[in-house]
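Here the complex is missing one protein chain, while the rest keep their positions.
This part shows chain A:
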Amino acid sequence: MTATSGTLLHQITDYANRADPYPLYAELRRTPVARQDDGVYTVSTYWEILSLLHDPRISSDVRNRTPQAGGDLPPEDDTTLPPSFLRLDPPEHDRLRRLATRPFGPPHSPRRIHDMGGDLVRMVSGLIDGFQGREQVDIVEDFAYPFPVMVICKLLGVPHQDEVLFHGWADAIVAALDPSPAEGPQERQRTAQRARTELGTYLAGLVEEHRRAPGDDMLSALITDHGPDGQMSPVELITTAVLLLIAGHETTVNLITNGTLTLLRHPEALKRLREDPDLAVPLVEELLRYEPPVQLLPQRTALADIDIAGTVIPAGASIWLMLASGNRDPRRFDDPDRFDPGRRDNEHLGFGSGIHYCFGAPLARLEAQLALTGLARRLDGPRLVADPPPYRQNPVLRGPRHLPVAFDGVTA
């Protein structure tokens, strides 16, 4: 007797299973495309997920959802900011993403991330220096959260001291991504909308300051730069800034924390990384496969009937792409439940795929590589205080809420 897949999805989103959802994913993969009780279709196997990520019949714009589709509907009273490019389809998505890419990456700004390397190393060192004289730290509060926040503030041109302001807004916005059928989704949506508006207002003020006195940051570049696509409108600029600010740190926290946890559970990998910093590159790829910070994409909608893996997903249906499950699909990865930092042929779904492939991937990779290498090199005798650690509520952006780690000392 096995649980029905409907029950399974409830178990996956149930907080009680947050620390280890992987056996449930394995169970879910027995039905690669499964219709849930509420009409949502879960897709849990690698090739099917990959295929749908490249399928133009799948929309990322929740406004295409029909009332009978299942999943969250956009609140009717949403009069706030329009969606960011993450939640838009082409051609609007393509135009906004191209505009956002100009000051961030190739071909126009190929060195932006590379040139931040020195700053990133100094930030990591500074945070670890702060561990001196202590026997235990919370990796989340003391390291994995502050580091990406510093980075995204510097990159965007947001004053770092304003972190106290936007921290709460970011929490509320991210909480609304939680698709758990828990109590009060409408209330959560409204709180998130309010937070988004407040964060938007804050960033609008910042945009004005940068317009008057542009600096060498992305916001200034987005405001002053003219390319073949023209410029973002003021509202587009703000929604994009909200997206970059939040996505720029809320996921990286989990990548670094999950990475630290995984390394402490695999001491031989930690030892290898300490001896060979070059291992950081494949190791972070393996982390993105093994413990992806974004576990699933619950935002897609079918625009047409889609015949996949013997099931027809009907037009209008809400689709959840279970990235973390695809990453452990034995039909794609050998011995998928083994953490293998030297793994080859590792085309994981940790950053998604297709046109919404993680915009910040190059930055996230570099941050995680430097953070984990720094910890591995400098912490003497690190060990977990609690295993499993307490997790965050959210099943989408999954990661520990706290990660207490004890150690014997800090190497210079």
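Just so it is clear, a residue touches a chain if its C-beta (ideal position, glycine included) is under 8 Å from a C-beta of that chain, and two chains touch if they have at least 3 such contacts; residues count from 1.
Assume contacts and distances are computed from a predicted model.
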{"item": "Omitted chain, identified by the protein name its UniProt record gives, among \"NADPH-dependent 2,4-dienoyl-CoA reductase/sulfur reductase-like enzyme\", \"Iron(III) transport system permease protein\", \"Aspartate carbamoyltransferase\" or \"Sulfate adenylyltransferase subunit 2\"", "value": "\"NADPH-dependent 2,4-dienoyl-CoA reductase/sulfur reductase-like enzyme\""}
{"item": "Touching residue (missing chain; options A:Y22, A:W47, A:F339 or A:F407)", "value": "A:W47"}
{"item": "Among A:P23, A:P90 or A:P267, the residue in touch with the chain that has been omitted", "value": "A:P90"}
{"item": "Option from A:V235, A:V281, A:A304 or A:A386 whose C-beta touches the chain left out", "value": "A:A304"}
{"item": "For chain A, residues in touch with the removed chain", "value": "47, 50-51, 54-61, 89-91, 94, 303-305, 315, 331, 353-355, 357"}
